[in-house]
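With one protein chain withheld, the remaining protein chains of the complex are depicted in position.
Which chain is which? They are A, B and C, in the order written, and residues in each are numbered from 1.
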Amino acid sequence: MSDLNQALATKYKGNFLKEVIDNVEEGDMVQMCMQCGVCAGSCPMGPHWEHTPQKIFMMIRANKREEVLASDSMWMCTSCYNCIARCPRELPITHIMHGLATYAKRLNLVPKTQPTAKFAQLFWNNLTSKGRVNELKLGISLYFMNGFGEGVKTAMANQKLGLNMLKTKRMAINEAWGGHSVKDKSGFHAMLKKAAEIESDSIEANSK
Amino acid sequence: MSDIVATNETILVVGGGISGISAALEAAEAGKQVILVEKNAYIGGRVTQLHKYFPKLCHPTCGMEINQRRAKTNPNLTILTMAEVTDISGDKGDYSIKVKLKPRYVNNNCTACGQCTDAVDAEFDSEFNYGLNQRKGAYIAYNNAYPQTYVLDERIIGTDDATKAKDACPADAIDLDMVEESIDLKAGAVVWATGWRPFDANKIQPYGYDRFDNVITNVEFERMNDLMGPTGGKVVRPSDGAEPKKIAFIQCAGSRDRNYLKHCSRICCMASLKQTHYVRENITDGTSDIYYIDIRAIDRFEDFYQKVQQDETVKFIKSKVAFITEGENNNPVLNGVDTEGYHRYANEYDMVVLAVGMEPSVNQSDFPVEIVMNEEGFIEMDEKNGGVFAAGCSSDALDVNRAVQSATASALRAVQVINQVGAVSPQNEGAK
Amino acid sequence: MADEIKTGAYICKGCDLGNRLNTDQLEMIATREGRVASAKSHDFLCGAEGVKMIQDDLDSGESNRVVIAACSRRAKTDAFNFAGVPMSRVNLREGVIWVRPDEDEAQETTQEMAEDYVRMGCAEIKFMSTPKASEEQGTNRHVLVVGGGITGMTAAIEAARAGYQVSLVEKTDALGGTTGQLYKRAPTRAPYADPEDTGVTELAQMLEDDDKVTIYLNSILSSSDGAPGRFDIEITTGDATQSISCGSIIQASGQTEFDANQLTEFSYADAPDVITQLEMEALAKAADGGPVKRPSDGKEVQNVVFVQCAGQRSDKEGHLSYCSGHCCNTSIKQAMYLKDNAEAAAEGSSIDVQTTILFTDLRTPGAGGEDFYRSGQNKGVTFRKGSVSGVSADAKVSFSDLILDEDDTIDADLVVLATGMIPNSGRNNEREDELAAQKTQLEAENKEVPQEILDEIAIPVESILNLKYRQGSDLPQLVSGFNDSHFICFPYETRRTGIYAAGPTRRPMDTQQAQEDATGATMKAIQAIENAGQGMAAHPRAGDLSYPSFRKEGCTQCKRCMMECPFGAIGFDEKGFPEYNEARCRRCGTCMGACPVRVISFENYSIDSVGQQIKACDIPDEFDEKPRLLVLACENDAYPALDMAAQNRFEYSAFVRVVPVRCLGSVNTIWITDALNSGYDGVVLMGCKKGDDYQCHFVKGSEMAHMRMSKIADTLQTLNLEEERVAVHEVAITDIHRVPELINDMAKTIDEIGMSPFKF
Partner (left out) sequence: MSKEYSFYPGCSSQSGASSSNYLTSVNAMCEELDIKLNTIDDWNCCAASIGYAGGGELPRVSLSARNIALSEKQHPEQDIVATCAACWLATREASERIKESTKIKEGTGLALKEAGLEMKNDKNVRHMVEVLVEDIGMAAITDKVKKPLEGLKIAGYVGCQTNRPFGIDGESFENPQYLDNMVEAVGAEPIRSYEKKVSCCGGALAFSEPDKSFNLIKPILESAMDNGADMIVTPCPVCQMNTEVYQDKINEKFGTNFNIPVVYYSTLMSVAFGRSAADSALNGQVIQAEKLNAIAAK
């Protein structure tokens, strides 16, 4: 992975904008930003951003590759779409943030402790294993994503919540064994494998 | 109205704002026959609703007085008010035009004595003051309106007020039997100068113009500062009539925005810079904060911008305000991020002025003849337009000076057509 | 018919005049004192019947001049419109009853007010005759265009299209000017996405093919004299000079790129790869769609930085304070050259030229501007809000990024400076005179003349027009040396009638605007020709046929009229007698106001037409306690303001008598001294704003009046009258509340200092 990062860094030396345009989901729209900052002001997680979206777009133009990809800002996105709705230049900011996050993840540059990055990965693993989310397993893995000790604490802390969900049949213990699934699992997995391949191949290609 | 003489050597000017008047006068003063068609009951258009012009801070009425005098004394110019062009057919050099004349219910006998106004009771929102106050059902739009002839609001026709007005008139000027008529004109060329309208601020939802009393538009702010305006020149908060101290201006309210108007309206930056002068002149300890993307004080306007920058009562924040909420005492709170270094703000103000931009008045679908427009709705210069020439803000978002410049140019284009079809033309006479 | 003066006075009883005033009394005054042939009242004078009454009298010859005693001269102009008949409008409505309370105790003074105005109208009409154009005018449908750039070429073709002959004078050996040096220009039509051809070649061809157009290359305007309709022009080509005549002139002398050598911080002088926008155009032309090569070593550029506002929008010594308007679009356009060329060269491979535009405010207004900006971004041009601190000799650009709030550098291989434009506006005669005056002043005082004055005098500027006018060789300049109009509503207002500036010499602008501007200026140029042909004045007294003439026997050849004329209309003959050049004249009357011996007059506006009004007023003696105040109000702003005050029924003193004047500049001090001598207690002058932001429609009129009135103090002393008895005010047309106050203030002052002793 990190050698892919190396390769891309060298390939696009001094032109991170181009790298983003070529490799990041809807990255070509980054250049359309006119730095009005309406996205920054519209984001509910605003106070927790180290770099606002508009600033990240500026950093991309300013070739701040490491800072951008290692930033945990884009992991703050709640996908509320306020930024997209208000952007005067119609930048799909939410998607670009997701895209940057994915790209950073692919290049292994995500801050180790970024909780959303971890959770998002758990979520993906969970849904892809059987084609449908298994909330119980997801919940448990979430509790334990920062290790067993942490997990037990979190689990205890959320005990009441869990019981509430069980009481109202909005959580089911039997999900722990088996649980919901698509029928055509092999087809489903083949599809995802293919899609993943196409994507990583094109990025590999761009790195050469 | 049958006494109007129009031939294929006549120039028709559509729209009696500053651009239309200028085009009409320039052509008429070059000896051409001109008919000016204006939708309102008076000529002058948007500029008559402005308090001052940038960058000289002089009064539009001043230039308008001169133009009115030029119009009064020029035998080549015919002005039709309350008139709208409904159809244009034919080609360059030979157009047939249909004009709809709305009834004014007041004839030329009117001496503008104003007794009808005193006589009627009904009141309606004043269009001239953007609904900031009410005017009577028999009225004249503003002091220096030309023609100096009153109008009866069609909504009072058939009511007691109509008869009251008629009875009150000493000049027998009120004719309640007037009806809408349509007349046919010939023209060799058409100057299209229907100008602009302020962008509808209700559409800019995050700014809550429709929800918050103390969020107003820049055109309303102009009226507030006019001594003869709806508030007698006092700047007041709509919510409680109090004088605001802390005022914010939001630039590009609807402009440069794919959700509203794609184009930059050009004038709004200078308009807000100008309005900071109003704040300083009319409000003791008033302050102005301007939220902007780029300050477009182009060419010599830059000097004006630099002067305002030196004014300690004016602050500039590079930020498109994200959204407005309402705080204590109906104070608008502006939320956003100052992008010069990332400073998040939630700033409370007494009043907010939205610098709304210009939208062309006439769109493609209601246009009476085939015309080439760009996607912003402005008329492009194009052979396909034949003898129809756009002037002023029908052609682009322009300030007054550029609008008149454009109007003068369009007048020439029209004159060229006339001189080509004309029986007696410079060509035929040749030069000395 | 004008031989025997038969004045008909017509008094209106409408609009409540009949109820508020004793109109029989007014009729009597018109006949007895005003000595009019006939005086009639009518219930509704502006109505068809009333107008017919007047017209019948005129037709039957019962009267050949009319006094209309009704409403303001600004009202009912369509009704009271008798072509060729001298007319005096007596303002009984806005001037009297609308500004007076409808109360019995006020009746007497209100009636006196009306009576005086009738007297004044009858007095004025005696000294009015129908203006007839002089013999001087000619029609010459021939437009001279100075400058063969895009502006001049456009003006020439537009004038020809309108059917006028054109002579086009260009000092270089080819048409095209600055635009001719461009590779392409910013788009002028939708979708405003790509640079477009300048069109210069086609335009030049069109001009050469047009038999109405004569082109003079390598030529200058070595002399121009005369007036609209009859300009005498000398065109010098090499050492040959030929004379032509033309009807009007368009000055399209264009602009010069700011001298980047002054920008030492950007190493322009010693860094070959730091260039100006115009030099970038040359590189692009050379590349002609291929990769652009940098000057130093011919290397294909990979990383280009554009520095906006270089030496512009700055108060630094020698820099331009203004914004040149086109540079943002120009840099976007030039960045596009590079992007498009690279694209073409590399068929979309990832080879790329990086282009960065460093700006503080990106100024791409209007529909086209914003589209073009987006298109630039879309093509991958990088925009950064930053202020550039310096450029090193090896093209390293140091700047602070205002968004990221940190310093940064770009190691560019080519740097383009957007340096902006300076107008080619010829000599600044006013400034030259100013400097010369300072110099002689200092020398007279045996003081040392400061170097900067000497330096400024030393800089030779070549004249564009070489006007032989007494008032200078070139068009007067506005701020920053532009030949612009001072008026927002009247962009083509010119202080030299029949001569119109267009293009960047008038205001910073790009090629599209320049072409629009040229078209507008052409409209004015042909209009000037048509007006001159009929002896009509140009804006703002458009159509006025009256023009100044003078009584030679009285003239002392003092040349004040020539010096004070704001429009350079007046010259003088070998004996030193004034020559008026009717077609240059704008009929403001400033000359009339200036003349110390009062020999200058217009057919319908003269020392007498006003002076006799002043004298005609009835001055009650001291013990009546009825002071008389004279107001001389500029008809352009002050008089309308008074009318509007009346519309709003704002009341003011009944002791005032208002006389409208064409411009405060036309006010001759004799009117003031006569008024004071004949017992007026106070005089108020109301004119337009003067100074840098002047509103005076005749440029210097208000200024002049203030100057003259500052000298009236001595007159007052000799009469030993208090200075307070004369007041001069700058009034705006919107001062609707203020004008009545100004009048009442004077009334109060008189109350305090007491009545004039000069009542007989």
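Operating definition for what follows: a contact is a pair of C-beta atoms (placed from the backbone, for glycine too) under 8 Å apart; a residue touches a chain by one contact, two chains touch by 3 or more.
What you see is a predicted model, and the numbers here were worked out from it, not measured in a lab.
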Could you tell me which displayed chains border the chain that was left out of the figure? A, B
Would you indicate which residue among B:114, B:188 or B:208 is in contact with the undisplayed chain? B:208
Where the missing chain touches subunit B, by residue: 205-206, 208, 211, 323, 325
For subunit A, enumerate the residues touching the unshown chain of the complex. 25, 44-45, 48, 76, 78-82, 84-86, 94, 98-99, 101-102, 105-106, 115-121, 123-125, 127-128, 131-133, 135, 142, 160-161, 164-165, 167-172, 174-175, 180, 182-184, 187-188, 190-196, 198-200
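Everything below uses one rule, namely that only the chains that are shown with their structure count from here on.
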Subunit B and subunit C share contacts with A
Could you say which chain's mean Cα position falls nearest to the mean Cα position of the entire protein shown? B
Between subunit B and subunit C, what is the gap in Å from one C-alpha centre to the other? 24
Distance between the centres, which are taken as Cα means, of subunit C and subunit A, whole angstrom: 64
So which bits of subunit C are touching at least two other chains? 362, 385, 403-404
Sequence positions of subunit A contacting 2 or more other chains: 34-35, 54-55, 89
Please name which positions on subunit C make contact with subunit B in the complex. 14-16, 44, 46-47, 71, 74-79, 138-142, 158, 161-165, 188-192, 245, 313, 315, 321-325, 361-371, 385, 402-405, 479-480, 482, 484, 487-492, 507-509, 513, 516-517, 519-520, 522-524, 526-527, 530-531, 538-540, 542-543, 636-637, 640, 644, 647-648, 688-689, 693, 695, 697, 732-734, 736-737
Help me check something: in the complex, which residues belonging to subunit B touch subunit C? 18, 22, 25-27, 29-31, 53, 56-67, 69-70, 72-74, 108-109, 111-114, 143-144, 148, 170-172, 226-228, 256, 262-266, 294-303, 306, 318, 339-342, 374-376, 378, 380-382, 396-398, 400-402, 404-406, 408-409, 411-413, 415-416, 419-420, 425-427, 429-432
Going by the contact rule set out above, which residues of subunit C touch subunit A in the complex? 303, 350, 352, 354, 362, 373-374, 377-378, 380-385, 401, 403-404, 408
